[in-house]
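Right, one structure below, let's go through it.
Of the protein chains in this complex, one is absent; all others appear in place.
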Amino acid sequence: MRSPARRTTWAVALSATLLLAACGGGDEEGQSSDDPIVVGISLPLTGDFSEPGKGVQEGYEAWAKTTNDKGGLLGRQVELKILDDQSNADRVVADYEQLIGSDQVDLVVGPFSTRLVVPSARVAQEYNMLFVEPAGAAAEVFNQGFKNLFYAAPAVADDHYNHLAEYLLALPAGQKPTTVAYAAMDDPFAQGTAYGLKKKLEAGGVKTVVDEVYPPNTTDFGSIAAKIASAKPDMVVGGSQYQDGVNLIVALQQLNYQPKLAAFSTAPTSPEFAKAIGNKTAGILSPTGYSQDAPYPSNKEFVEKFTAQFGKAPEEDQANGYTTGQVVAAAVEAAGCAEQGECQQKLIDWLHGNQVETVVGPLSWDATGKPQGAHMIQQWVGNDIKIVLPAEAKEADLVYPKPAW
Amino acid sequence: MPSGALLFQSIILGLLLGGLYALLAAGLTLYFGIMRVVMIAHSAFLILAAYLAWWTSTELGIDPLLSMVVTVPLFFAAGVLLQRGLLSRLRPVTLTMMSVLITFAIALMIEGLLGYAFSGTQRRIQLSYGTASLELFGARVAVVKLIAFGLAAVSLAGLYVLMKRTQFGWALRATIQHRDAARLVGIDTERTAGFGFGLGLATAAVGGTALSLDTTIYPSLHWHWIGPLMAIIVVGGLGSVAGAAAAALLLGLAQSLLQIPMGATWAQTVFYVALFATLAIRPQGFFGGRLAQRF
Amino acid sequence: MTLTTHGLRKAFGGVVAIDGADVEFRPGQVNALIGPNGSGKTTFFNCVTGMIKPDAGTVVYGDRDLTGRAPHVVARAGVGRTFQLCRVFPRMTALENVLAAVRPGGLLLGLRSAHRRSEQERALSWLTRLGIEHLAGAEARTMSWGQQKLLELAGVLMAEPATILLDEPAGGVNPALLDRIGTLVRELNAEGRTFVIVEHNMDLVMSISDHIVVFDRGRPIAAGPPAEIRADERVLGAYLGV
Partner (left out) sequence: MPNASDATAAGLRAPGKWLPLGAAGLLIVAIAAFPSLAPNPYILSSGVIVLNWAVLATSWNFVGGFTGYISLGHGALAGLGGYATGLLITKAGIPSFVALLVAALLVAALAVPIGFAALRVRGASFVIVSIALVLILLLVFQSWSSVTGGSRGLVVPRPFPGMLRPEHHRVFFFLYGGLLLLALATWWLLDRSRFGLGLKAIREDEDKAESLGTPTFAYKLTVFVVSAAFTALAGGLYALWFGDLDPVFQFSVLTGSYIVLMALLGGVRNLYGPVLGAIVVGVALEYFKVEFGNSPLHLVTTGLLLGLVVMFMPDGVIPSLGGLVQRLRKGEQSSIREMTAADLAEQRKREREGASS
């Protein structure tokens, strides 16, 4: 009776130590100037955010290739180490833990989706690492007290619709929309865009008649659409990612609701959008932080190289990834170092005090890492989506009221 | 106070949804009646069927409804196989508990394989008639929702006729009501149970196709279906097909109406509130089921 | 303490298993409950012990109304029972099977060791009395059918019930064991325990019981001492299906 149980106990004790010790370890590497600079990234390659996650990945890869083609950073080649976090917060933390603690990468850059940025930025902070990220656009990212975080895009979510709000509030009283319905995904980014606009329009006296928030996994939009359609607002605003925006538009169209203006974040700029809603896109608005035609110096090179590498033009997600790379590269060149330890603080300090030229324009940050800017507004005109705001960048005039969809 | 039109619209939507719930709950009730098995994988098969319909539509370019020609017989066979190959081999004493785990494991595997094959991205069938709708006394009813409801109604009616009018249905009902007695009068209860499982899974094939017409699908979606379905069969009284159908329509309607004041997410909780209330107040269910007490 | 039922009724769907049964068992005696298959004897047992809730009627033990009370309440009131297909805890040792019948009495007392010396000795003495003490450390599932029947009885006795309901004690046991069970029941009865026995083996019933109740179609049709029952035409009719 005694020995089997005792053996079990030994097994428990030993496997605890041995198995754990066996599955990592022995990754100590000496630093030398010939070694590549390893950049650790965790991205959602599967799960809820896999589509945008893959877009960001392409952006990072394009940046690494462009940089290496030009001789690398500080004369060292750039190597990406990308892990999949399954769009899962537990995983994203374990990933960065592994990248920093076990793989000893030299730099880390951010994952996709606001929900994953906060936990991963904390890991970086507690290891004293610089953390530039392409996707943490919501307000709460910047009030966590992170000192190592920088958002590599022109504007945070709440400011995406700034140009549209200005335009609408400047309309004469007779034309100005009087009632608006908002439907937003319960996601810091998506909701941030819709609520940013809501706040500005309400302050301008435009009445909110429907305000719906739905969880990310909602699939049936029939009842939300019914509520909106029966309230007959002049304008409908969707704080959407991709599929939820499509579903909501289809549900609204099933009810034959015709607003004077319809604005949805993210979804309408996707290449598959028109096909997904049966080409009934007429007049739909969307904010965007990136345009292939933008006149910034590095953008031309980016579009060219990206198209050559992937056989298609870059979209916003790809641009975000690329921008992140550009920001980190600028800091590394300026500080003259790229490894864990004291170097990281030099990189952070430099970014706090300087401006970086990127494919989305010059970027600079406040103390919390928040960029200072706004998004452009695009509208579906015919079979194409065109920039309509701000006036100095427009490719077409904003059509209001919009044609029936 | 919501407007009359919105109320009417919600009632229509609720009934259409309830129809689909009723069909799926009928399948779950069959399994429970036959073997006292709570089939967690039922809604995973539902999503599988929806994916197959989506694949048919996207890759083969034919109408998703045609996928049923393959999925219904396929699922029937899978059901027979599942019952004969796995569930009937479990020890009777622990059958109820262990069958839950087995079917749970199957659900995980289906979810994982779907994720592997089609990725976790949300998918939706693009139909030429996807945004078409009919006008009905001021309410708009989407054509795809009507088709889905029609499928559910026809299958339920078919199931009813099968159970009441055919030799097989008679054997099935006898097996459900008293297995030993059924065996005594010469019914091959093992075979009947297998076919009953096949029939249950076939409802998932029809339901999945109906579902795919009008909603987005993703691999882990089945958890959002199994909860309400389990609540429905408990409220309806475990093992009572008619009770399940009544509970399905009622709860579907309640969900749709509650969405007006409470919003989509809170409205879903109606199922779980009903489930807990049923178990705390009247474990045998509200619609005459008589099996729940001991399980 | 007298065990009585009044107007007890239980139906399953359309089938009435017990139909207004008024029964009184004699305290301090060996009572037997007999009747053809399907006459409702086991359902009657289940209603009395709280395993099934009756649709109507009352179950009274002494001055306590036990109608519809939970089985453990009935057990603690002093009514123990065995099951038709004898039921033991298969993966527990024989000793643990018997110890499981000890009442914990409150949560703090419940945390005391299950293997306290005094109770262990009492449990062992019951096993000894039933002649299976050599199996005390063996898991119940490894024991033979007859040994399991004795073990089940030991468990019931451990709880010290004043009234013991036995559901077919002779079912599936060999003649030698049958004799032993008969003797045991008489001995235990002599020590003051009341017995109610459902049994098909008429030899056993006639040899050990003092009072017999005959069931047919869910209600008693006759009651009395063995000699009287043996002579009763209604009983014969019930068994022959006349």
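Each chain gets a letter, A, B and C, in the order it is written, and its residues are counted from 1.
Criterion: a residue touches a chain if its C-beta (ideal position, glycine included) is under 8 Å from a C-beta of that chain, and two chains touch if they have at least 3 such contacts.
As the structure is a prediction and not an experimental result, all values here were calculated from the model.
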item: Neighbouring shown chains of the undisplayed chain, as defined at the top; value: A, B, C
item: Contact partner of the left-out chain, one of C:Val102, C:Ala162 or C:Leu188; value: C:Val102
item: Candidate in contact with the missing chain, chosen from A:Gln77, A:Gln98, A:Gln309 or A:Ser364; value: A:Gln98
item: Residue of A:Glu51, A:Asp85 or A:Glu133 in touch with the missing chain, whole complex considered; value: A:Asp85
item: Those residues of chain B which, in the complete complex, touch the missing chain; value: 32, 36, 38, 40, 86, 89-94, 96-98, 100-102, 104-109, 111-116, 120, 219, 223-224, 226-227, 230-231, 234, 238, 263, 265-266, 268-269, 272, 275-276, 279-280, 283, 292-295
item: Chain C, residues in touch with the chain not shown (by the definition above); value: 49, 51, 70-72, 74-76, 80-81, 83, 85-96, 99-104, 107, 109-115, 120, 124, 127-128, 131, 133-134, 136-138, 141-142, 145, 155-156, 159, 170-173, 200
item: For chain A, residues in touch with the removed chain; value: 1-17, 19-21, 23-27, 46, 83-86, 88-91, 93-94, 97-98, 100-102, 114-115, 118-119, 122-123, 126-128, 138, 140, 144, 185-188, 191, 213, 215-216
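Heads up, the rule we're going with is that only the chains that are shown with their structure count from here on.
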item: Chain occupying the most central position, where position means C-alpha average; value: B
item: Computed distance of Cα centres, chain B from chain A, in Å; value: 38
item: Inter-centroid spacing, chain C versus chain A (mean Cα positions, whole Å); value: 73
item: Interface residues, chain B side, partner chain A - complex; value: 2-3, 5-6, 9-10, 13, 17, 115, 119-122, 124, 126, 128, 130-133, 140, 142, 145, 215-218, 220-221, 224, 256, 259-260, 263-265, 267
item: Footprint of chain B on chain A - complex, ascending; value: 46-48, 50-51, 86-87, 212-215, 217-220, 222-224, 226-227, 229-230, 242-243, 246-247, 250, 253-256, 275-278, 280
